[in-house]
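Here's a slice of the assembly, chains where they normally sit.
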Amino acid sequence: MTETPPAAAAILSQALPYIQGLRRQTVVVKTGGRALADDKLARQIAGDVVLMHSVGIRCVLVHGGGPQISELLDRFGKASEFTEGHRVTDAESLEITRMVLVGKVNRDIVREINRHGPIALGVSGEDLGLILAEQRDPELGFVGNVKAVNPYIVEHLLAEQLIPVISTIGADETGQAYNINADVVAGAIAGAVDAVKLIYLTDLDGLLEDLSDPDSVVAEATDTRIEALIEDRSIQDGMLPKLEGCLNAVRSGVGSVHIINAMTPHALLVELFTDQGIGTMITMSR
Amino acid sequence: MTETPPAAAAILSQALPYIQGLRRQTVVVKTGGRALADDKLARQIAGDVVLMHSVGIRCVLVHGGGPQISELLDRFGKASEFTEGHRVTDAESLEITRMVLVGKVNRDIVREINRHGPIALGVSGEDLGLILAEQRDPELGFVGNVKAVNPYIVEHLLAEQLIPVISTIGADETGQAYNINADVVAGAIAGAVDAVKLIYLTDLDGLLEDLSDPDSVVAEATDTRIEALIEDRSIQDGMLPKLEGCLNAVRSGVGSVHIINAMTPHALLVELFTDQGIGTMITMSR
């Protein structure tokens, strides 16, 4: 490390107020299944979350697991059929999905974090009534929408300075489980726990102005702009649930939502503790 | 309900002191995978646990899942090989085992309990360092022993009047997961959380004096008697880990351990709240 003291001093002077400002604030981080499938990247994300936690930020992790689910379904010889971006899910697929998310992807994140100390706990939407679900569309089978969030366990773990890692299986009033899109859940939870920030770690550099130009990242956008984009459908595939989550979050009082590239080294730290903005930031219009 | 008041009054007079005595006391219940595979029985056990919880008993559930694991391994075309009652477990089998226990069996119990209200939370041994494991025998692969129990999360959930439902996957210091026998874990946890009772819900009427005579149930036994039985190996197959759990528990201060038949209607209520003893009770010799 050859950083000269003056530079370090400048970076620290800049970072400390951010660190102060975020202490005891809640930040929800959503990571996709693809980033988690890369062991080294998964380890770096876990490490950054531990650092955030170490300076007093209340961190919540919400994870997806698309590629992992597809792989297990394949092994079971079940073809995945998608309708408007949602995987049609019969009872057996749901059971497999639940096993993968709760019994594998979630476990792997918890393990990576707990290598730094016993601070992470896996939670699924069925635990303590965290996510009340309802069926989205009979044709999709056991794919759910978020009907309500009961943030009790999440807030409780945060108050104990622990890190909840959330799988997005919800249950309806009868106990029937549903698979719910993790981007959408992340937005609902961020709103429910009064997060100041919701950060989507994706495989894109942000929201693109022009889908064909990867350099056309939108630096900032308001909820009205996002709403227009959703109506235009002029957005990347897979970005739609993120934008729904964004809208839900900022309209529930979350200060800002960020869509950033999980591949940027220590993307979370740069986003949170420097003046440099990366990716796309969405806030409420005034 | 045709019970005449005098009988009800007598039963109540008898039960209330037990209820008083068990309030705010911790009872660990271990249920095997076989009982849980029977939907109706699983539902009754969950209901009894909710009743216990309702009168202030701090309940911990520890579950196994042998039949369920075998079934999924079969579907993956992996033959189960056993050595001295332990399933030889390679990396892939471990991943499958973890998915079944954490992502399926645990989920099903949590769901059954939470139908009565949001009071159950699934926890695995990897969460918050609950179970520190070590390899039992290199030949068995990822089969572990309990090296230490960190009961923080269990005690914390109990203090919040919640019901932890525990899957018995532990992790060593490097984060490597191991499958651990649930009977053994139940004993270790009962000791670590200062339980007054540990109840094994099994498919037997208790410990048999004479293996060939199902009516030869031993009503009471001390730890020294149990130790002798273990050395003699004069015990039923599969009973060994239970007895190890028993010894560990009573020697860690658990008041009594009970081996009872899960098929007895409301076995938990009868055991806890009436003068009638069922199954086998193990205590410390004086």
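We just call them A and B in the order they show up, numbering each chain from 1.
Just so we're on the same page, contacts are C-beta pairs under 8 Å (C-beta built on N, C-alpha and C of every residue); 3 or more make two chains touch, one makes a residue touch a chain.
Fair warning: this is a prediction, and the values are worked out from it, not measured in the lab.
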Total identical subunits in the assembly as filed, 2 in place: 6
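Simple rule for what comes next: only the chains that are shown with their structure count from here on.
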Centroid distance [mean C-alpha coordinates] between chain B and chain A, Å: 35
Of all residues in chain A, those that touch chain B in their complex: 75-76, 95, 98-104, 107, 110-112, 114-115, 117-124, 126-129, 150, 152-153, 156, 160, 162, 169, 171, 174-175, 177
